[in-house]
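With one protein chain held back, the other chains of the complex are shown just where they sit.
And then chain A:
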Amino acid sequence: MADRLDDERLGVTLKRVVIGAIDEAARRGSSTVEAEHLLLAISAGTDVAGTTLAEFGLDHAGVEAALRQEREQALRAAGIQPVAEERLRATRNSRPGWGASLREAMRRADHRARRDRGRAERERLAVADTLLGILRADLGTVPRALAYAGVDRRALITRLEQL
């Protein structure tokens, strides 16, 4: 949802991970910022969302490895061997746009679920709620990567919902 991505509507901590996601997308040469880039950015954090991910083996390196494995498996399904990174190196210029999976993750992040909590508490859990939005997707790159990495996505969702 476009309005959720407006700077005005994002809290400070959430804004930081969204900017992190843009960096992750740009660094990977992606023309769009997708849910997996947001997951990478969240996994790099030390807040409750980042530490919960790490408990499930998904620190930043863990998420990177899971995503790499997913792409390799997906390409192998099409009979393609991975292409060496140096052959894919290119100068990037434009800022990547918002991808559909990122918009969907923001829409699924139910920030009103904790409306009975205080403002500071909601702010503390804003990134965890966004992470829930990413994890609620049953299909696509992120659930595929987590499945290949042997991560129990349902258990992770339950854990975050109990925060």
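What we mean here is this: contacts are C-beta pairs under 8 Å (C-beta built on N, C-alpha and C of every residue); 3 or more make two chains touch, one makes a residue touch a chain; residues count from 1.
To be clear about the criterion, contacts and distances are computed from a predicted model.
Novice: Among "Homeodomain-like domain-containing protein", "NADH-quinone oxidoreductase subunit J", "Molybdopterin synthase sulfur carrier subunit" or "Iron complex transport system permease protein", find the name that the UniProt record gives to the complex chain excluded from display.
Specialist: Missing chain, per its UniProt entry: "Homeodomain-like domain-containing protein".
Novice: Can you work out which residue in A:12, A:83 or A:120 touches the chain that's missing from view?
Specialist: Selected residue, touching the omitted chain: A:83.
Novice: Given the full complex, what residues of chain A touch the hidden partner chain?
Specialist: 29-31, 70-71, 73-75, 77-78, 80, 83, 87-94, 138-141, 143-144, 147-148
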